[in-house]
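Attaching a single structure in structure tokens format; questions to follow.
Heads up, one of the protein chains got dropped from this complex, but the rest are sitting where they should.
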Amino acid sequence: MGLLSLLVFSPIVGFIILFFIPKHDMKMLHKIALAASFIPFLFGLLVFILFKTDEIPADILKWIEFEAGEKSFVIHYELAVDGFSTILIFLTAIIMSIAILAGSFHVKKDIRMFYQLMFLLELGVLGVFASGNLFLFFIFFEITLIPMFLLLSKWGGTDREESAFHYLVYNGIGSLILLVAIAAIFVSAGSTNFDTVMQHFATNENSGLALGIAIALLLAFGIKLPIFPLHSWMVKVHVDAPIPVVIVHAGVLLKIGAYGLITFGIGFFPVAFEKLVLVLAILGLVNLLYGAYLALVQKELRAVLAYSSISHMGIILLGIAALNESGIQGAIFQAVSHGLIAALFFLLVGSLANRTNTTSLKKLSGLARLTPLLAGFLLVAALAGLGLPGMSGFVSEFMVFLGLFEQLPWIGVIGTLGLVLTVVYMLRVVMNMTFGTYRNMFGEIKDLNVYEVVPTLVLIICIIGIGVFPNIIASTIQLTIETLRLGIGG
Amino acid sequence: MIDYAWLVPVIPFLSFFILILFRTKMQKTSGLVATIFSGLTLIYAIVIFGQLIKRQTYLAEWQWLTIGTVDISFGVLLNPLNGLMLLLVAFVSFLIHLYSIGYMDGDKRTSVFFAYLGLFTAAMLGLVMSPNLLQFYMFWELVGLGSFLLIGFYFYKNSAKKAAKKAFIMTRIGDMGLLIGLILLFWQTNSFRFADISEVILAGQMESGMITLIAILILIGAIGKSGQFPLHTWLPDAMEGPTPVSALIHAATMVAAGIYLIAVMYPLYMASNVALAIVASVGAFTALYAATIGLVQDDIKQVLAYSTISQLGYMLLAMGVLGYTAGIFHLFTHAFFKALLFLAAGAVIHAVHTQNIKQMGGLSKKMKVTSVTFLIGALAISGFPLLSGFFSKEEILAAVWANGQYGLFVIAILAAFLTSLYMFRLFFLVFEGESKKTIDKIQPTPITMKIPMIVLAFFAIFSGYLNTSWFETYLADWLASGATFLSTHHHETPLWLFFVTILLSVGGIVLAYFIYGKKRINQEDWKSSFPGVHTLLKNKYYIDEFYQLTFVKATNAIGTFFTYVEKYIIQLCMTFVKDVVQSLSKTGTKTQTGQTQTYGAVAFLGLVLIVAFYVLKGGY
């Protein structure tokens, strides 16, 4: 069993250990869950460091073999990572630990099962990023759906069952389309291994099929990302899911869409995607502006953040549409950066909601008076979200726009409007909450405690670290970008 | 020493870091600590400047980001222009730190205030030392952050909240111009480095249309930051911040960054006459426009804010008529006398706890130092002979004249006249006349506030002699040594221009004296004879209202429209998808009768079908 298998299945440890803890020993459960969440974290760190020093060997086992007609199909159990997935794995590990820590503040009932489902979810996500072929990818992709559905429907907010149902329906349809696309790839290439598929489609030019599969992939991952008309499930999840789950969802799960689009979409079908560039760019622009305008008029903090996620995902699409090094690198940066920023935001929103019992913007005002730390961190999160230089958001937005202006300058010009709107809604929401006069509606609320400050600081350090030393990530994904660039033929 | 020049912005950043980390424990000592850090910065900047005089330029770069094959670096560039700005920023920042100890005394969040000051100073120093446009842009946004935080320092005031938000958004709009400009420039020149960019431009490798476009886009950035028309409305509102902040950020340093931007990109502007003409027109228009508003404002800081906008317009005008040194010179002198005016105004506000000049009066007897230093500042800004403003303003007028822009020249003259008029209106209303009853108690001005004012007054008088044809044009020579692209010929100033400048400044002062000092001319008559004009000026030409009605309304309308799209179209689609899935599954449930026999029959039927299929097909 290789390192990657250990990484992917390491959350199982937490899953099993929790069975031996009595159900009602809340403190013990929190502690054990948090401790167990460090196991995948350490493996993630190890993978990250090893990837930087030398290549990590892929885990390969022959798994399923069957024949149909003259063709013989072999499906391996194979795990492999590239630069992009290494970073996403590391991101997943960090955010999962933070989400589990946040769980101790936000989850009151059935805490053991909650943590167990979280570990299952982590297993699925790690598997998604570590799989070396499409078949395995799909299996892990499906594994993420189920715990997520249960977490949503059991621990969610007022409208949780409805939200969970929407989540399942949309993502189910997405999975269906993805399955069809994977089947088509499998039949055509005779394998689902990433490299084999890439080479197959690079040499065997079947533009009709390639275009069809590319569109299918766009749809499947578009639901996950989400892309404009398919986004409503995600808003519901953002609003209704319990805080730890939203942290994971906004922080990591949405990135599966970006990962799929970049690794499979551009990676396998660069030529087909070149035909879709304008569509992608317009979709990205719509996402960016539509999300921003809607974030501007929401009355609920979590809804603002949901639409802001849509808006930020638009930037990923724009980066993909640029189809050059800078754009794709920007899109990858944006995926990571948005993961961190969204996690930070929801962590703080959770702490806020715990104190005030509301996230309605009308009721919140002048929080900086009693809770200067919370207010300060919220402001930092907003500044990160609006892409202040020195933070990760700026690097990604800058690279995306740099790339975009080379290919589609007019889209870029309209896109900058989105950047202005981002400032407007971010400041509107955060300043309305923290600035102004404090209306004594919530009594003497206390500022953040140390268990809330530490994860917040970890995220902020990551965000600023990437913003100040972007080459940490850039050097990791250099090879990935290079491969993609060769595919595009730039 | 110069090899560690990157430490210059790090020192104030450390101050920020320490103060924000120990903000509750350092409430009392924060002012002193921050001032010491700021003093260290100043000393270091002076040392570096001393070494720079010998070697002219210094460049150090480190790799920052790799995009494919392009390496973007981060670094430190020092040349005559940068060195001058570095010194100026460090110096004014130090004085403001010192002043703030007295001004902020008693505030509950002093440590936060000084932390923000440190952050701003660090960003501003980083800005002036940037060797490339991208780094420049990053620090450009960060000084905006410092400004935003300090404007919103009194976070519990709704007006401060609005002002801070407005400042951030308005400058961000300008920044987008700069961002687009720098990206376009990158694709033209394949570099962000100032040196590479000017090389490409000077080699004539860019289309002139592209040059003009980029120049205008970058100008939009400068307009946003320097509060030029039409993105100026945030600057008067920014006066919500504590007064030392207004002096440092919104008078001496940050707002001048726009002019500095034009200066560092000057090769680009020199390559496009259209861009230069636009720069000059925006500057001239703003200079006059803001001066007219400054005439009627009743808030002491508002008057100074509009005066700042007007003076920045002046600098922009100078840049637009190839008066590179004149513009920088005015930036230099303006930093001193405008900071001085703000500090003096701050002392007044500190003493009487109001900003309304209608409630002040006769303060000269009670606040000797303040009134004298304010008078020096007012004289300097009015261009009174032998003070610094006189030399720099005269040089700008000369540049405009030499460029042959006679229309702009008239506007500039008018603006200069109005400047001395509104400055002395302010002076006479605040310091002369009878004291009002509303002000019963006057708080004494602490010594930490007086020292910076006296020092600045000194510079407001003498900084002009750095660059005058009477002695030696030190500044011009110094700047020219770093800007080889400038044409070296020195245009002779026509002698009559001196007299025009003197006439304007003295004329304005005398007029102000008669209206506000002696009250010989009844201002009410003026108001009643031009009622429309007065209301128009008083309401700042209704620009704010115009923006509110157009852009803000439109944005909200689009937002609302999208809400309906979301609510009716997207939700409808969502419900539709959900319903389809639900009805499908309902149909599915209907087949599940629970009758085992039916299931068995269906299973058997299936078997029969499979067998029949294979029988007909004949096996596999």
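Read from first to last, the chains carry the letters A and B; within each, the first residue is number 1.
The criterion applied here is as follows: contacts are C-beta pairs under 8 Å (C-beta built on N, C-alpha and C of every residue); 3 or more make two chains touch, one makes a residue touch a chain.
As a convention for this text, contacts and distances are computed from a predicted model.
Peer 1: One chain isn't displayed here; going by UniProt, is it "NADH-quinone oxidoreductase subunit K", "Aspartyl/glutamyl-tRNA(Asn/Gln) amidotransferase subunit C", "ABC transporter ATP-binding protein" or "Hydrogenase"?
Peer 2: Per the UniProt record, the undisplayed chain of the complex is "NADH-quinone oxidoreductase subunit K".
Peer 1: Write out, one label after another, the shown chains that touch the chain missing from the document.
Peer 2: Taken over the complete structure, the missing chain's partners among displayed chains are B.
Peer 1: Would you indicate which residue among B:59, B:552 or B:601 is in contact with the undisplayed chain?
Peer 2: Considering all chains, including the one not shown, the answer is B:601.
Peer 1: Mind pulling the subunit B residues that touch the left-out chain?
Peer 2: 589, 592-597, 600-601, 604
As a working rule, only the chains that are shown with their structure count from here on.
Peer 1: Nearest whole angstrom, what separates the Cα centre of subunit A from the Cα centre of subunit B?
Peer 2: Distance between chain centres, rounded to whole Å: 37 Å.
Peer 1: Tell me, which parts of subunit B touch subunit A in their complex?
Peer 2: Going through subunit B, the ones touching subunit A are 63-70, 134, 137-139, 141-142, 145, 152, 155-156, 158, 160-161, 164-165, 168-169, 172-173, 176, 179-180, 183-184, 186-187, 555-556, 558-560, 562-563, 566, 570-571, 573-574, 577-578, 581.
Peer 1: If you look only at subunit A, which of its residues touch subunit B in the complex?
Peer 2: Touch list, subunit A to subunit B: 165-166, 169-170, 172-173, 229, 231-233, 290, 293-294, 296-297, 324-326, 329, 366, 368-369, 383, 388-390, 394-395, 398-399, 401-402, 405-406, 409, 412-413, 416-417, 419-421, 423-424, 427-428, 431, 434-438, 469-471, 474-475, 478, 481-482, 485.
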